[in-house]
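For this depiction, one protein chain was excluded, whereas all remaining protein chains were kept in their positions.
Labels A, B and C are assigned to the chains in the order they are written; within every chain, residues are numbered from 1.
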Amino acid sequence: MAEIVPLRDAVAGLVHDGDSVALEGFTHLIPFAAGHEILRRGRRDLELIRMTPDLLYDQMIGMGAARRLVFSYGGNPGVGSLHRFRDAIENGWPHPIEIEEHSHAGMANRYTAGAADLPFAVMRGYAGTDLVEHTRVRPIACPFTGEELMAVPALRPDVAIVHAQEADHDGNVQLWGIPGVQKEAVLAASRSLVTVERVVDELEPRPGGVVMPGWVIDAVSEAPGGSQPSYSLGITRRDNDFYREWDAISRDRDRFGAWMDEHVMNGVRA
Amino acid sequence: MAEIVPLRDAVAGLVHDGDSVALEGFTHLIPFAAGHEILRRGRRDLELIRMTPDLLYDQMIGMGAARRLVFSYGGNPGVGSLHRFRDAIENGWPHPIEIEEHSHAGMANRYTAGAADLPFAVMRGYAGTDLVEHTRVRPIACPFTGEELMAVPALRPDVAIVHAQEADHDGNVQLWGIPGVQKEAVLAASRSLVTVERVVDELEPRPGGVVMPGWVIDAVSEAPGGSQPSYSLGITRRDNDFYREWDAISRDRDRFGAWMDEHVMNGVRA
Amino acid sequence: MSPADSGEVQTVVAARRLREARSVFIGVGRPSTAAILCRMVHNPELVLVYESGTIGAKPHRIPLSIGDGELAETADAVVSVPEMFNYWIGPGRIEVAFLGAAQIDRHANLNSTVIGDYDNPKTRLPGAGGAPEIAASCGEVVVVAPHSPRTFVEKLDFVTTVGHGSTAVITDLGVLEPDADSRELTLVQTHEGVSIDQVKEATGWDLAVADEVAVTEPPTDGELSALRELVSR
Partner (left out) sequence: MSPADSGEVQTVVAARRLREARSVFIGVGRPSTAAILCRMVHNPELVLVYESGTIGAKPHRIPLSIGDGELAETADAVVSVPEMFNYWIGPGRIEVAFLGAAQIDRHANLNSTVIGDYDNPKTRLPGAGGAPEIAASCGEVVVVAPHSPRTFVEKLDFVTTVGHGSTAVITDLGVLEPDADSRELTLVQTHEGVSIDQVKEATGWDLAVADEVAVTEPPTDGELSALRELVSR
């Protein structure tokens, strides 16, 4: 059963240096508060897993928390580049990072295999692309038809962290709106943390509601506004202006650092 | 876009002699009205696909409509045997039928593969059981770990028929409550029919609602009460008494025939 | 209160088995009754999972089918059948599985497919359902079955479900558990008033008997009245 604990304690207990960590949320419900707490705790050498690194991983990479990045689309949606992501890959700043990249379909299927505790998933894809020689996929033949398809290896993060609208006091969680791969990420991971906008006495079933029982979650932490500048449908709005502003903030290493110090690290930076 | 047509016309147009037909609904939302219409239209030589044949396939088998049965659990839930199913397999009455049986997990994965237009799905299962030599599965090795798993072939019915609570005038469908494998069956099939309790002006999003857009459905037919004696959550209740009564009705060939004539065939029987 | 009959004892013993469990996978019939009883008297937090897709169902009455409306309406979450098997059962998220069977052998292999020859069956049974993957994935399997030589057989007519290493069998006569060394199902407990010989006679193989055979603590008044109240709802 999930324990409801302060975010600081949840991150301290669940995320260790060197862990593979998946902070998921597809455009919607991105767990910014938890990612920032990981930075404030000074976690290092992380394998960061996420389909769409987005601003959150741009920040975590730029702060030097990532040893390795596993992803499928590293852009600022509708705006352009993730400059810290680019700077790390193009210039090795603040230090070089390893990358493993897939297509969205590949990553999604890797999570489903992880959630199902299977070692791989089967799909059509990758064939003919240069991705094949730069990532981990293997051809596999259908034993009935002989058709050659592609196998992708399961994702099994050490920790999954997602954000949801609500939890009850037993740590049962409900999210609604675009569900992304959050359920799969939580079920695929060895440990899990869900940050929520609010803790309520009882979860009211919602249209589109995805419920995760508290007994598949390790910790739940209240983090109102914790998905901003992304959003929590029905509670907060996506801060599209900030997504645009991030382009300028992140383009310059010093400006980025100053922004992070002021808005995220609050003087905690080592 | 789904056409909204009378059930009689939908069945006449979509279900042909010799078709493979999946009438799905896991305990909940079993499409009895559509199955009965298939019997009244006199369709023959069907390959009937269904995880849980239930009373509906007991009736269709007993009436001689099935050439072949693909299933995973052929019982009257909580009551006992399906006597027409047993009589067909044990005694070849009214004529012998072929069977292909799987586990629930196998059937569910076969539908997911069909819905995804993949030729097979991978799972752990079947190994060590006598099912292996009596059904269609093949071992498959994980190309990353070497672990041997099992492949099950995709299900691709000619026609899928499911029941839902509501459709709108464009044939968009919503069901809620236990969702079973209905979405997978519809997406896996070449043609599809959804019977609904009611047609409404606008679908109101519901907790647990599964929406299928009208453009993946061929026909929608109004059939109020069309899942009885199973049920449509929020509209009708499961007729547990009838499930118990069916044991006696179906035990005897003549009594079965008389009951079907009176309650289903309405004198249409050839 | 009239004394417990052997079926009631079986149900009460099965319910006790779930005292410490977090979650249990159940089919209909006696297993379902036992699990609901356990929630009533021992373990109100016990998570009931039915293969229809209802996780954390809280039925007030004994359901006839695994998909009765009350299960969906009271569940913490309701998922599709593919999700139930792929995300919940397969990865072993459910601690205990309660299963039935028409035949069981000394290694806890189960037959729920056919009596007689597969192609010319004497009795065609319902088939596998969820049992094979449920038994393979759950941490502990509890088979609830009536004790007779027809059910407890030397050799199964069909292996539907491969025996799970930690299977316990709760019957109307007693309890069998796998021996630590031989892994063979062994009599470890008899219900009150049942002799070891009676159990051996009701078993179609030469049943091993533990050095110490416990006697079932009879149903308490609380257990029995709760069970009877539940059945009468």
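The rule is short, and it goes like this: a residue touches a chain if its C-beta (ideal position, glycine included) is under 8 Å from a C-beta of that chain, and two chains touch if they have at least 3 such contacts.
Predicted model, so just to flag it, every value in this text is computed and none were measured.
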**Request:** Please identify which of the visible chains the hidden chain touches across the whole complex.
**Result:** A, B
**Item:** Residue among A:Ala66, A:Val181, A:Leu203 or A:Val264 touching the omitted chain
**Value:** A:Val181
**Complete:** In the whole complex, of A:His95, A:His134, A:His169 or A:His263, the residue touching the missing chain would be A:His134
**Listed residues B:Ala12, B:Ala116 or B:Ala141, member touching the removed chain** = B:Ala116
**Complete:** Contact residues on chain A toward the hidden chain run 26-28, 51-52, 71-75, 77-79, 81-82, 85-86, 89-90, 101-105, 108-109, 111-112, 123-131, 134, 177-181, 183-184, 208, 231, 233, 237-238, 240, 243-244
**Asked** Touching the missing chain, which residues of chain B?
**Response** 1, 112, 115-118, 172, 183-184, 187, 211-213, 215-216
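Here is the rule we use: only the chains that are shown with their structure count from here on.
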**Asked** Hey, what chains does chain B share as contacts with chain C?
**Response** A
**Complete:** Greatest Cα-centre separation from chain C belongs to chain A
**Request:** Let me have the rounded angstrom distance from the C-alpha centre of chain B over to the C-alpha centre of chain C, please.
**Result:** 28
**Item:** Shared interface positions of chain C, touching two or more other chains
**Value:** 86, 90
**Request:** Provide the list of chain A residues touching at least two other chains, using ranges where the numbers run on.
**Result:** 118
